[in-house]
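Only one protein chain is missing from this complex, and each of the others stays in its spot.
Order as written gives the chain letters A and B; numbering starts at 1 within each chain.
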Amino acid sequence: MSEKILITGNEALAEAAIRAGLEAYFGYPITPQNEITEYMARRMPEEGRVFVQSESELAAINMVFGGAATGKRVMTSSSSPGISLMQEGISYLSGAELPAVVVNIMRGGPGLGNIAPSQSDYFQATRGGGHGDYRTIVLAPSTVQEMADLMFPAFDLADLYRIVVMVLGDGVLGQMMEPVLLEKKQTHRKLPAKDWALTGCAGRSQNIVKSLDLVVPRLEKRNLMLQEKYRRIEENEVMCEGHLLEDAEIVLVAYGIASRVVRTVVSRARKEQIKAGWIRPVTLWPFPSRQIAAAAERARLFLTVELSYGQMFDDVRIAVAGKAPVHFTGRAGGAIPTVEAVLDEVKKLMQPGKVAVER
Amino acid sequence: MKTVFERTETLYDRPTHYCPGCGHGVIHRLIAESIDELGLQGRTIGIAPVGCSVLAYNYINIDMIEVAHGRAPAVATGLKRCSPDMIVFSYQGDGDLASIGAGEILHATHRGERFTVFFVNNAIYGMTGGQMAPTTMLAQTTTTTPTGRRSNREGYPLQVCELLATLPGAAYIERCSVHDAAHIRKTKRCIRHALQLQLDGVEGLGLVEVLSPCPTYWRMSPSDARKWLEEEMIKVFPLGRFKG
Partner (left out) sequence: MTEKNCREEIIFAGFGGQGVILLGKLMATAAMKAGYEVTYIPSYGAEVRGGTANCSVIIDNEPIASPLVTEPDTLIVMNQASFDKFVPKIKPRGLLVMNTSLIETPPDRDDIEVMGVAADEIAHQLKSPRSANMIALGVYLKKRGLLTPQQVAESLPYVLAKRHHDMLDVNTRALMHGG
């Protein structure tokens, strides 16, 4: 298909997952991502692949655990409250080093919250989310096209590193429609054979998929191996983009839907002679700390913009490491910062002679 | 010399970590023997639960996966749907299956998933040190029912076979026991039958509940434990076929 079609983010993501070789989908309905589950219910059987509507998110992530253990490409999708329920399973997947893709189309919280867009699950997504010292790779699309395109690296990274990859969108990205070119985007990564998979032990010794180790030095060693893997990922897999950073005095940092607000803000600020630039992390973990640190060598100050009350803000501050003040503006509970409000904040911060104090 | 016992191939030759008089070792052996008799060692995936038998993969030499507490039927669903040609079984205790995993076993049965469940009921939490299970008997003393289980406080012992047999998705449900040699032989036939049904592609879930002694946390000698199982437990958990 070489013609653009108008399609929702949820549907684009679902179709791309199928084209990326998804073999089994397990999920439980929750707004605002039901289109993914419904799309899979229709398309997966057409392709002769597995679809199961589970009895809960808890069951869904454990079906993913079982499916992943057989070496198949598997995924689930949910929204914030459901992702909280899945954290146990994500920890087990991480402990057993099983590859899987988990999609979170974030909504307003905490608790049942609402079904409007949000970015308030950043901490949960980027710090592991469940118990234990582990990480998940977190990809943050910002357009419907990217909702589709990022599914290809999502599955490849999961297989390459035997890790959970979380695709972190929000209610707007899931529900909105934009023209999309649906293609098979090869990442050309050389993927290791899944010789650990449970395929029956005929002709080889027993494979065991597990996370338990009652012997302290062995579990410590296993943790050190995981940490070493996470360092390799931090070294090699950062994705981010930036614009107008060469002479930027103020750098706006935002991801996902907020990054699109920020692009408009920056172009309007430039028209008003404010030297603004922007950085958009595509991977939230590994975080583009180096790129932000490099920008901090030149910029006078930073402003993070989020649909939360300052979560990625912490990572930006860690990356900037005191070289410049880092400010925050954002809204949550389903509200979205407007271009006008963010632009006002930029102007306020850039007032001549203003002493910048954080936050 | 006449051979009276031979270790079956799928069972590892190693010392057990189970307590004296525990039923797990026997049940492991019956499963391993059934797998070998049906020639399934190379095409079976087993699920080890959370509980005393979490290390089942150290005894049963097949591909195995260890899962979160109670989630075995969901994991089994993922395994079997993704690999329909494999024989998939879960091995679950009473806390795992009847308490924390009650939702998962109910819905896996409800969907008619085509895997096999070996449900070991010893009326107690063993691994965590003798707390009340859903299947704990009335008046039975545990560390969390120090004055004995009371129906008006902790409810009645949960009868899993009776409950699941009401679901159309259940293909085969039977309760047996390992308190003596005759019942061990009968249990073996049930385990083998359940695996055979899966091998034959029968639609629906198969579950074999095995009443099993826990002398350590029943605070009894192994022989008293077997006697208590026979005289008391079977009254509340009657043996027999409930479905299929």
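Following the convention adopted for this analysis, a contact is a pair of C-beta atoms (placed from the backbone, for glycine too) under 8 Å apart; a residue touches a chain by one contact, two chains touch by 3 or more.
Just so it is clear, the structure is predicted and the values come from calculations on it, not from any experiment.
Participant: Could you list, sorted by label, every displayed chain in contact with the chain left out?
Facilitator: The chain that is not shown touches these displayed chains: A.
Participant: Just name the one of A:Ala59, A:Val101, A:Val172 or A:Leu226 that touches the chain not displayed here.
Facilitator: In the full complex, the listed residue that touches the missing chain is A:Val172.
Participant: Among A:Met106, A:Val261, A:Ala332 or A:Val346, which one is in touch with the chain left out?
Facilitator: A:Val261
Participant: Using the touch rule from the top, list residues of chain A that touch the missing partner.
Facilitator: 4, 6, 31-32, 115, 171-172, 175-179, 257, 260-261, 263-264, 267, 336, 338-340
Note that only the chains that are shown with their structure count from here on.
Participant: Within the complex, which stretch of chain A touches chain B?
Facilitator: Going by the criterion above, the answer is residues 23-24, 26, 50, 52, 54-56, 58-60, 62-70, 72, 74, 88-89, 92, 96, 198-203, 206-212.
Participant: For the complex, which residues does chain B have touching chain A?
Facilitator: Per the stated touch rule, the residues are 41-45, 48, 54-55, 57, 61-68, 71, 74-83, 86, 103-104, 106-107, 110-111.
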